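One structure is given here, and the rest of the page talks about it.
Only one protein chain is missing; all other protein chains are in place.
We call the chains A and B, going by the order they appear; numbering starts again at 1 in every chain.
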Amino acid sequence: MALTGIEIYKLLPKTNCKKCGFPTCLAFAMKVAQKGIEITACPDLTEEARGALEAAARPPIRLVTVGSDEHKFEVGNEVVLFRHEKTFYHPPALMVRVKDNLAAEERDKLVSEVSRYSVERVGIVMSADGFAIDNDSRDAGKFAACVESVTSQVKSPLVLMATDPAAMEAALAKAAGRRPLIYAATRDNLDRMVELAKTYNCPLAVSEPAGLSELAELTERAAQAGVEDLVIDPGATGFSASLQVLTQLRRLAIKKMFQPLGYPIITFPGDGATSVEEEAMLAGQHIAKYAGIIVLNHFSPATLYPLLTLRLNIYTDPQKPIRVQPGIYQIGEPKDSSPLCVTTNFSLTYFSIAGELESSGFPSWLLVCDTEGLSVLTAWAAGKFDADRIAKSVKEYKANEKINHNSLILPGKVAVLRGELEEELPDWKIRVGPLEAMDVGSYLKTQWKP
Amino acid sequence: MSRYIATSAIRGARDIVAEAERLLKESLETMGPDTPVAFPNTAYYLPVIYGITGHKVERLADLQWPLDHAKSLLPPVPRQSLWLPYLGETLDAGMATLFAEEIIEGIRFAKGEQPEVRNGYTFNGPIDDVQMRAWGIQMVDGRMPGFAAIIGAAKSNEVAVKIVRELQSKGQLVFLSGNVNGRSIVDQLLEEGVELGYDTFTVPFGSDTISAIYALGYATRAGISFGGFKPGDARANLLYNKFRCFAFALALGQVDDLKYATAAGAINYGFPVVADTVIPNILPVGITQYEHVVSMPFDDIPGRDDLERAERLVQRCIEIRGIKVKIAKVPIPVAYGPAFEGEVVRRENLRLEFGGKGGLCFEWLTMRDMDEVEDGKITVVGPELDAFEVGAKVPLGIMVDVAGRKMQKDFEPVLERQIHHFVNGAEGVQHQGQRDITWIRISKAAADKGFKIKHLGDILHANFHNLFGAIVDKIQITLYTEQDKVAELMEQAREVYRERNKRIADLTDESVDTYYSCTLCQSFAPTHVCIINPERVGLCGAYNWLDCRAAFEINPTGPNQPVPKGEVLDPVKGEWEGVNKFVYDHSQMKVNRFTVYSIMDAPMTTCGCCECVMVLLPEANGFMIVSRDDYGMTPCGMTFTTLMSTVGGGQQTPGMMGHGKYYILSKKFIPVEGGLKRVVWMSKNLKEEMAEELQAACEREGVPDLMDKIADGTICTDIDGLLPFLEEKGHPALTMESLI
Partner (left out) sequence: MAVEVPLEKWTGKIREVELGGNGRKSLVVGGAATLPFLHFEAAIPHRPAVAMEVQDIYPGGWSAHLEAAWGDALKDAGAWARKATEFGADLICLRLVSAHPESGNTGAAQAKATVDKVLSATDLPLIVLGPEVPEKDNEVLVAASEVAKGQRVALGPCLEKNHRTIAAACLADGHVAIAKTPIEINLAKQLNILLCDVGMPANSILMDPTTGALGYGLEYTYSVMERLRLAALMGDGMTAMPMICTVGEESWRQKESRAAQGVPASWGDIERRSLVWEELTALSLLHSGADIVVLRHPGVVERVKAAIDQLMA
């Protein structure tokens, strides 16, 4: 039975020393209760309290960091099976596979393209997370050279893929301090890979396709040997097997607190796929269903962009409305005579109206006010979408400079603001649009003239 | 059941069944058993027989079974001396009558005697399937309320026309049949040049009572088509018609035995009967939705003339059948809609204003009995708009009288609050405030278009019908514009407001056995269930217990559901079996227990729209309350926003809880933990906004100087600053029992 924040608080030193990074012991306790931080973040715990709390408060899936300094990502630490229950916290890393027997020129081009790749969506810049360098050649020297070359080119987090511990060691020597993920310890090389992980202080992936029991045995051995930052590869490929096994792993971790399998999972959706699109679909499945690191065999912007978007969608906190950057957005290619609509910065609101405007055939300006991520009616009720705020946004983003008319279209649901807004913006003509975004197209068709 | 009616109906049934038997016997002999029997253009055979029994009639011989069945249903005529509850027998007699009538019409078709031709005019006969479908679907989905089956003849041609026009204006289909001494309403209408037929929603079935069977055939087919049950499922069909088809029979003129018998048949379908002559009433609610048989002797209906009497007669029929009126367009000379809600009428555009500074204006909605309210009656007592100078400040009293079978006294304030919203929807009309601080402005533009004070009544009438039809059946509005009268009524209204305030204050958790839920927020907080009790508003502050109760009446499948408290599990913490069960079932089985009066043990979950969050401060042995409008840091080390991510999203977090700001004033404010005395810190804006009310609450709690001892953001925003302050002030929480 999980402890409540109050119960955890009782076991804390109650000094409000702030060393855990939280302002009070209670605030820390609440966060621990939500499994949002490990109890060990409190430096002054008594042994007794630590024992009582650790069992109850350990996150069901270990948080594992790959990379170092600012070039790193964290995966794991998930606490739910379904995003609506709380949220998914750490988006899976999307890594691009680089085979070590690729011609140097081709390789450099790929690495350079991937590392330069970035795409922006609602003010969020997204990119691939790093490279998985694959000892495809089975040649330790080639592998090490490839790793050396890539590390000299970029600082991104890495996965080093080799089954031969010697090759792995050669590569690790070249990636010193980068804290790459070692892939992978298997039943045949576990002890040596564990040693490498310890020596180089790196996270270690454990791969065992024979079954979950077998996999758990290996992770137990690694953990006992002192490597706790583990990533697991159950070896399940294809749509069906990977869905079932990844679901089972997540359930074991969340519902049974089964520690030997409570680690992030690495997947290779391109293995066995017959096309880039098939790889993308399977990667999409892994984003939604429980992967921690996804290694892609192909780099293709036309599939990576949708995948990054899917990841953004799935890992949005469903209880915290996602916000759009306030400002004036162009929908289509508006001119100075195009309509100007105003809305809030709740993402769903924004997307609803932007989507309708997009398909309405009317290029438009869309003024997005900062309503702290609330939708139109909620923001209005909370006083965050009132005449004052709208007028401020109109001025702040210089809406008048974009257009040659002075009409502003309000969402129909806040028609009540019209009068006040007319007072705040005396030179403007305030119009009231439709109640639902869906009807904005026909509204513009029938009512719009600048 | 009236013995008189029972006797007449049973006698009528016996006669008509005997007549059917005679006719069948005769036609079997003359035409043979294999002569086809069918109504035209229908796939439902003889529909009443088919729908009720499942028996298909395709030839004369097939009529024998229904006839035998009708005979078996016939009860004996009651004797003078014997008194029994005749209802069952009479209904059976009614059903036998319907079978007999349909048998007779079937034979008439077989003989080529239908549809009836009389004086050169061809009646419609039964409605064909195509038309049944077109109308039926509208009747089922509510676009068309129902039908009126008129049997007989009206007092005069003029009255006949008026009745039909009135029914048409209410969207009713009108079926016509029967006669009085040879004169039929169809004759009356034809003489007056009224177009009859499908296009005008008036169907002349025939000139005798028997042809009224087509109305029930229509209802039966609509039931089978749209009700999703099989022919022969009599119970399903009759219930379907009772609840879904808002039909009634209107008997005009003298009622003979056959009309009584046919009426008894109609009552089986839940269709009440209204007669414009003296007959015994059968009022108890049972088979039909409301009254079964109502007598309204035409000449006794109050009214200036026959036309007004006809109007009232129709109005009464509509009420009896429980037909809800919808008004498609608010009948005012200016545009109406939500787009005009935010409009401001400025001084330079002002034609008239009511209330506001130094003015007199109030609105007062009262529940009345059904017969005290005349629906749609709008009266202006005193001068109309034109009598006033431009820019004048005019006194106004808006008295709204409503009546409805589901209306309750407690809904008065809930409905009254809607007036603001309704009036604002009119272009060029601005409404602010409520009760005796109402302030209304009418613009010159609106006045130029012909807007009058009376139209305020039209707005209210239409909107209450359209949006609150579930609880309100009749609305009457009186608008007073004379200074003295307004002043006088306003005093009375104020007395009522005071009573209502008291009623709210007296409404305690103990005084009710049902709380209400609100699951509106489950879209983003799936496991959150608000439990709203009389002494705690919803945590968003928007819904109180009465609002929820009214919301449930209006939308019985909506987010506000009744939660029976059930067995008390813990009277102190406020834990009830029924509440626990409801919360468990509606929180995806995530919340097992729920206490109404404690924040430390199984408190209410929090969604995301709470006005305030209350947080335990263990160091101070008390609680702090931060409001949504407070953006600053608080002594618990978290801002409102950070707190929301901890407590929000439908979680149950002992020691933390979202709540509405008025909950702080409740007598049931965290009683288990000691109430208001536990509050050690409160957002400054809350203190200011509710200064008076808080002071009163402190006095009630016996700590009149408590507010001075409660810190706020201007005193401290951390725990280290809070404790010395509390010590210095001697805050009572410091010496109370430890919270953890």
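Assume contacts are C-beta pairs under 8 Å (C-beta built on N, C-alpha and C of every residue); 3 or more make two chains touch, one makes a residue touch a chain.
All of these numbers come straight from a predicted model, not from anything done at the bench.
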item: Residue of A:Thr46, A:Ser152, A:Thr199 or A:Gln244 touching the missing chain in the full complex; value: A:Gln244
item: Given A:Lys289, A:Lys392 or A:His405, the one touching the chain that is not displayed; value: A:Lys289
item: Selected from B:Pro526, B:Gly578, B:Gly655 or B:Pro732 as touching the chain missing from the view; value: B:Pro526
item: Hidden partner chain, touching residue among A:Glu195, A:Glu220 or A:Glu372; value: A:Glu220
item: Hidden partner chain, residues of chain B it touches; value: 133, 136-138, 140-143, 225-229, 240, 244, 519-520, 522-523, 526, 557-559, 588-589
item: For chain A, the residues touching the chain missing from this view; value: 82-84, 117-121, 211-213, 216-217, 220, 238-240, 243-244, 247-248, 251-252, 255-256, 258, 260-261, 275-278, 280-282, 284-285, 288-289, 300-307, 309-310, 312-314, 316, 318, 333, 347-348, 351-352, 355, 358-359, 361, 438, 441-442, 445
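Note that only the chains that are shown with their structure count from here on.
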item: Rounded Å distance between chain A and chain B, as computed from the means of their C-alpha atoms; value: 49
item: Residue ranges of chain A in contact with chain B within the complex; value: 4-6, 9-10, 14, 16, 22-24, 26-27, 30-31, 33-34, 84-86, 318-321, 378, 381-383, 410, 412-423, 432, 435
item: Residues of chain B defined as touching chain A within the complex; value: 338-344, 424, 430, 524-526, 542, 600, 608-609, 615-619, 628-629, 636-638, 645-646, 648-650, 653-656, 718-720, 740
